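Here the complex is missing a single protein chain, while all its other protein chains stay put.
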Amino acid sequence: MLDNTIYNERLDTMNDVKISARGVNVFYADTHAIKDVDVDIKDKMVTSFIGPSGCGKSTFLRCLNRMNDTIDICRVTGDIRMDGQDINAKEVDPVQLRAKVGMVFQKPNPFPKSIYDNVSYGPRIHGMARTKAEMDEIVEKSLRRGALWDEVKDRLHAPGTGLSGGQQQRLCIARAVATEPQVLLMDEPCSALDPIATAQIEELIEELRQNFSVVIVTHSMQQAARVSQRTAFFHLGNLVEYGETGQIFTNPTDSRTESYITGRIG
Amino acid sequence: MTDATQSPAQGSLSAYDAHTAKRNTAEKRFRAYGLTAIVIALTLLVILFTTIIRSGAPAFTRTVVEIDFTLTTPQFEAAEKKLLKTKEYNMLFAGFVADAISDGALDQAAVAASLERILGKVGGDIRTHYRANPGDLDTPVAFELSTSSRAEQYLAGDITRDTLVDSRFLTAADLDVIDRMKDAGFIKTALDTTFLFGADAGVDNPGGAGIGVAVIGSFFMMLVVLVVSLPVAVAASIYLEEFAPQNWFTDLIEVNISNLAAVPSIVFGILGLAVFIQFAHLPQSSPIVGGLVLALMTLPTIIIATRAALKAVPPSIRDAALGLGASKTQAVFHHVLPLAAPGILTGTIIGLAQALGETAPLLLIGMVGFVAREYPDGLVSGFTDANSAMPAQIYTWASRADPGFYEKAWGGIIILLIFLLSMNIIAIILRKRFERRW
Partner (left out) sequence: MSVTFLLLILVGLAVVGFFFGRARALSTVQGDTRRLHSLPQYYGAHVAIFAFVPAAILLCLWLAILPAINGFLTQNALDPSDIPEGRDVSLVMEEVKQVAAGLDKAVAAGTITAQEADQPEQIIDDLRARFGAAGVALGGDVRLSVLQAATTLRDARATQRTVLTVLLIATALAGFVWAARQITPDHRARTSVEFSIKVLLIASALVAILTTVGIILSLIFNTVEFFRMFPAADFFFGMTWQPSFQGESYLGIIPLLWGTLYISLVALIVAVPIGLFAAVYLSEYAGPRTRSVVKPLLEILAGIPTIVYGLFALLTVGPLLVDVFGKDGLLGVTWMGGGTSVMTAGLVMGIMLIPFVSSLSDDIINAVPQSLRDGSYGLGATRSETIKTVILPAALPGIVGAILLAASRAVGETMIVVLGAGAAARLDLNPFEAMTTVTAKIVSQLTGDVSFDSPEAMVAFALGMTLFVITLGLNVLALRIVRKYREQYD
């Protein structure tokens, strides 16, 4: 943990910062996977993490909602604050953090239950609905946000696993937004999908930006360029460059970034 | 030798040389060995099962004498006036039988004496019937009467006229009566309900022995096994699979479980004797002790199956739940465990089937060597009263001196195997039906 003076020194004094990370290091047993990374995630914006495989972008993403806690050998140091509150502090319940920072995974992973049960699971465990009607309302709203409502409204009690790959992923997004998170983390959400489904998801991300800050890890530079306002480039565990998406793609300051986006490394 | 080394390179592809022929013979021979091994194993299986069925089937039937007996009203009234009423009925019945099988060639008194050895005292039964149903007088009534075990052995060919030694149980004259009744078509076979539902009988009465009480004993034992080992095994597996950190303590538990799976069952019997009976003073020979011992034995089996089932649930399901803000416990109990349930159930049934057939530990906690005569008279006494269990009852019968019990032992095995088979079939069906491929 960094002490407060260093923290203040490094803190960008911007009001619209949702999550700010300072001096984050991650170790898998003896492997140093993330090396001293500083990032500010801004509110109501899409931030994308790009970089070659194994550069640590997914690992870093998982730090933001403490999913790395579930891996025994993984150790995280450094300071990550959400709205100024240290998320790794002892008094923070990781479970509540994850309700505020939702996550969508690489492979669509709906529960082998009905569509309705998939979406209502989060609200149920967080006690968000008092009545069945309220729950129905949440489910409908979330499915609409996930741009899935029209396709599934007649078969809410059909199994979620019966949907197509793209629909499953949108179901997972609807499921994640049902808990009313403030930040939505997406770990390569389109890598298992075909181009049409990918386009639908990208469209959805743009809409989600109205209500959430979205952080997306992607392999596709085109996708990063299309959907995000800010981009971070990771390489070998280092954050090489972070800035406005347009600037990163048109006028990178670091030579490694340039090599990557022009396809010479990665 | 030079030939052999050169031929593959030089000869035509279709020409067989001596060396290849030799190699091919060796190949065939080796293949034949393998086939022979399989044939031997399967033959042994067939022999085993035919032996069981052939030796055990007779236990399910008993030989009965079925006679359409007619009692006239005057006979009834006369008999009711006599001092020794049942004896009178015996004589009436014997007279009827004597007429029916020999046209008077056999003496009525002699037939009565024979019938008493073959069928026991039937007069009482007959009298009770007519006193209860006076309307049956003057019309033929079908009486079905069980034969004694000696008579049954004669009919089955286990006793012949040559080997028979006259005794108070059976004499040569009785054999004539039996033969004549057989010729007259009075002798029939019927399902032996005593064997299926009855209790064990004394050491000199194989005919009266039944397995029913032992089945109940086994049932109560399996209840204990289920109630104790299923929750403990599932909880232990969840801990090891989902929560346990990687450290020496977890390793210790793992090593323990794999070793327990290999400890000979008799050692568990010693454990049961020392801990549950000697130390904790639980009632000897009781299903509760047997059940506890078998539960400890079954634990590793269920744990191994449960862990495999938990492992088969893909990690993405756990991630999905955790990502929504479910706690680890919630993720496991809401999602992983329900998905693993069919696998756990299958493993449990197979574990129970193993426990059901286990005998050795029961010998040490005293479930053998006594006569389990009574059904337990309630739920509590079902657990705590001394009882036998199916395999223990089979062992008890097998170790008795009277060979008449061997047939019962084989019969018991058939029942035991039917239980095991149905449990395994249920397990297979469950697995087929709920199998989920990820």
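Each chain gets a letter, A and B, in the order it is written, and its residues are counted from 1.
Criterion: contacts are C-beta pairs under 8 Å (C-beta built on N, C-alpha and C of every residue); 3 or more make two chains touch, one makes a residue touch a chain.
The structure presented is a predicted model; accordingly, all values stated were derived computationally and were not measured.
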item: Absent-chain contact - pick from B:L164, B:A184, B:A201 or B:A244; value: B:A244
item: Candidate in contact with the missing chain, chosen from B:T86, B:S327 or B:S381; value: B:S327
item: Identified contact with the non-displayed chain, of B:L45, B:A172, B:V227 or B:L379; value: B:L45
item: Touching the absent chain when the full complex is considered, from B:I266, B:L379 or B:I418; value: B:I266
item: Missing-partner contacts on chain A, residue numbers; value: 93, 95-96, 125-128, 130
item: For chain B, the residues touching the chain missing from this view; value: 8, 23-24, 26-27, 29-31, 33-38, 40-42, 44-45, 48, 51-52, 55, 231-236, 238-240, 243-244, 252-253, 256-260, 262-271, 273-275, 278-279, 296, 299-300, 303, 327-329, 353, 356-360, 363-364, 366, 368-369, 391, 394-395, 398-399, 406, 409-410, 413, 416-417, 420, 424
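We adopt the following convention: only the chains that are shown with their structure count from here on.
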item: Residues of chain A that touch chain B when the two form their complex; value: 65, 67, 70, 72, 95-100, 102-105, 107, 109-112, 121-122, 125-126, 172, 175-176, 179
item: Chain B residues touching chain A - in the complex, by the definition given at the top; value: 245-246, 314, 316-328, 330, 334-335, 339, 436
